[in-house]
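Heads up, one of the protein chains got dropped from this complex, but the rest are sitting where they should.
Note that the chains take the letters A and B in the order they are written out, and that residue 1 is the start of every chain.
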Amino acid sequence: MKVLKTGKLEQVIDRLAQQADVYVPMLRGQQSGFYSWKTYNEDFDDLMFDILNVYQSPKHLILPQTEKMYSFRQEGQEVSIEEVAADIEPKVIMGIRSCDVRGIEYLDEVFLTKGYVDEFYKARRDKITIIANACYNPGKNCFCDSMGVSPTDPEAADVIMREVNGGYVWDVKTEKGEAITKQIEDLLEEQDVELFSLKPFLRKVEYDGVAEKLKDMFEHPMWEKYSEPCQTCGICTYLCPTCYCFDIQVKAWGDEGYRFRCWDSCMYHEYTQMAGGHNPREAAKERFRNRFLHKLQFFPERYGRPLCTGCGRCIVACPTGVSIIKIIDEVKEAETGA
Amino acid sequence: MHNCSCENPLVPGIVEVVKIIDETPDIKNFYVRSENGVPFNVMPGQLAMVSLVPVGEGMFSVSWQEENDHLEFAIKRTGLMTDELHKIEVGQKLGVRGPYGNGFPVEECKGKNMLFIAGGIGLAPLRSFIKYCFKHREDYGKITILYGSRSAADLCFKDELFEKWPQEKDTEVYVTIDNPEEGWDGHVGFVPAYLEELNPSPEGTIAVICGPPIMIKFALQSLEKMGYNDEQVITTLEMRMKCGIGKCGRCNIGSEYICLDGPVFNLAQLKQLPPEW
Partner (left out) sequence: MNYTKEIREIATRLLESGQVDMVMAWEKGDQEYQTIPFVARTVDEVNRIVCDEYAVHNLANHLLRFRDGKEKIAIVAKGCDSRGIVRLLEDNQIKRDRLYVIGVACTGVKDPLQAMKANSGFERKKDQDEGLASKCLYCIQPNPVIYDELVGEELPLPELQGRFARIEEIENMSVDERYKFFEDILSTCIRCYACRQHCVACNCRTCIFDETRPQWVGRENNISDNMMYHLVRASHMAGRCIECGECERVCPVNIPLMLINRKLIKDINGFFGPYEAGMEYVEGNKPPLSVYRENDPDDFL
C-alpha cells in the first residue's frame, strides 16, 4: 500500500499547491473551515486533519456564498452584457470527510442534472479534485451511515486518505486521483499497514420509509411542536453541506453593475415573498416544515436520496437545540391515518 | 429539454422593446424582439425571465408569440422592477431568458371544448392559449371565455375581448366587473358567481383558469359543483422565482418546481401537492 507519512503531509500539500489551489481543514482564530494553503500561517493556523470535522463545510468552494454572474452597462436605451469569467483555477479539496463528499455529490445532482446544467457550477466543479479523509471514529452527533453514507468510502472522492499509525494510506480512486498522485509519488512509501476498523456509531436514525410516511404528515402537529423554539435564523442552512438554495440579485451604480448570486435560506421570510404581497410560507412553522420536508421527502422524491448526510452540524450549531434526528425519530414513530 | 437561446441558461439575451400598449392604468403590454425576430420559441403558458438589466429580473408568462416577429409580455405594476419597467419607452433594450416551464397541454386539449376563466392580469397567460386555439381553430371545439376585473378600466386586451374574439367561429366571450359603474352596461358581479350563472357544460370540456387566489379558490368550487372533474380543470401557478431552471430552490410546492414542472397543473395534480399554492 502507498503510505503518506504524517511528517511528509505538509510537503505533499506544498507540492500539490504548485499546480492548484489546495484547501485544507484548519482552525483559524475562532473559525474552523477549509482555507487555502496559500494563506496558511503556522503562527495562527492549526491544521485539522486529525479532528472529526470543521464547522464550515467546503461547499463554498464549489458554490461560493457570493458569485458574480455577468456585468452590464447601460447607455441610453442600449444595454450590453458580459459574462464574468468563472473562477476556474484548479482546486484540490484535501482532508474532506465522507459526509461532506456526499454533500458535493448532491450539489452535482442539483446543478448538473434534471434538464439544465449550471455552467458556472460546472466550470468550477470540473477543476476540483477531492482527496477525502476516511472516518473511522464517528463523533457524538454523527449519523452518516444512517443516511446511506459510508464514512470510510466516500463515492465521489478521487483519492481517499486512510489514517493509520504514523500516516495515511493513499488510496487512489479515479483518473483525476491518478493524475494528482503523479505529482507526489516520490513522497509516498510502499508499506504494509493495518487499517483501523470503523468504531460504532453513537447515534442512529431509521430513515427507511420516512419519505413515504411524510407524504401524509404535512398537517401533523409535530411541525408546530418542533418549530416552536426555532428563531428562523440561517445557521442550519448555511453550515449544511447540502443546502444549496440561492438568490439572484443585482448591484448597480449609475448605469453599470453586475448581477450576482448568493446563498439564500428557506428559513428567511423574504425567500418566498412575492412582489404582489402574498407569501405562501408566511409563518415560521411553514418555513421550518418546508426545510425538513425538502430534506427528507421532496428531495428524495426528485433525486432518490435524502438531502442530509448525517454530518451533525445543524444539531451542534442550532442555538435552540432543533435536531433533525429527533424529527426523523418522531416521523418514524408517528401514527398516520394512512 | 434545455432549449434556451443562450449557452448559459442564467445569462439573458438582449431584446428591444418595439411597442408598448397601455392596457389598463397598471398593466402594459410590452412587445419585444431580438435582432432576428423572437429570441426563442415559446409554447402557450411558458415563462420567461425579463430583466430591466440595472434594476432586476422578474419571471413572467409570455402572453403571446407572434410568429417569428416578437414576444408579448403583459405586465402589471406590483413591485420595484415592474414600477421601473412601466417607465421605459419604445427602443429600450431588455434582457430576456427562457423559455421556462411546461406550458399548457395544447395537444391533449385537441378536440375539446375550451372554457377559459380569468380575473385581472390572469388573462395574460391564458391569452397565449386562447390565441393559439384561434390560430388552430379546427383543432378545438366550442370556445368560451369568461373574464372579470375590478372595474371596466382594469380590463386588459379590450380590443380582443370586445372586437376580435367574439367574431371568431363558435366562440362566446363573457365579461364582468366587480361593481356597477357609470357607462358600463355589461355584467356586474364576481367571476365565480357569473360562472355558475352561465353554467357551461362539463361534457368534453377543459376549463383553464387563472386569476387572483381568491377567485381561483371560489371558481374551483363552482366548477366542482357544476360537475367538472379534477382532470378537466387546469390552472397556472405563481411562486417567487429566481433561476427558472429548478436549481435555486424557492419555487417548490412539495417536490415540484413551478419553474420547471409547472407552472401549469391540472387540479388532480395539484391535489397531490401540499396546499401551499
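Everything below uses one rule, namely that a residue touches a chain if its C-beta (ideal position, glycine included) is under 8 Å from a C-beta of that chain, and two chains touch if they have at least 3 such contacts.
It should be emphasised that the depicted structure is a prediction, and the values quoted were computed from it without experimental measurement.
Peer 1: Just name the one of A:31, A:80 or A:113 that touches the chain not displayed here.
Peer 2: Candidates A:31, A:80 or A:113; residue touching the omitted chain: A:31.
Peer 1: Given the contact definition stated above, which residue among A:126, A:155, A:216 or A:270 touches the chain not shown here?
Peer 2: Final answer for the missing-chain contact: A:270.
Peer 1: Touching the absent chain in the whole complex: find that residue among A:1, A:222, A:235 or A:334.
Peer 2: A:235
Peer 1: Tell me which stretches of subunit A touch the chain missing from the display.
Peer 2: Residues of subunit A in touch with the missing chain: 27, 29-32, 46, 51-56, 65-66, 139-142, 228-229, 231-235, 237-239, 247, 249, 251, 260, 262-263, 265, 268-270, 284, 312-313, 315-317, 319-321, 323, 325-326.
Peer 1: Given the full complex, what residues of subunit B touch the hidden partner chain?
Peer 2: Contact residues on subunit B toward the absent chain are 79-80.
Just so we're on the same page, only the chains that are shown with their structure count from here on.
Peer 1: Within the complex, which stretch of subunit B touches subunit A?
Peer 2: 1-2, 4, 7-12, 14, 53-58, 78-82, 88-89, 91-95, 213, 238-240, 242-243, 245-250, 252-255, 260, 274-277
Peer 1: Which of the residues in subunit A come into contact with subunit B in the complex?
Peer 2: That would be residues 69-70, 72, 74, 77-81, 83, 110-111, 114-120, 218, 244-248, 250, 252, 255-257, 259, 261, 264, 266, 271-276, 278, 280-281, 286, 290, 293-294, 297-299, 301-302 of subunit A.
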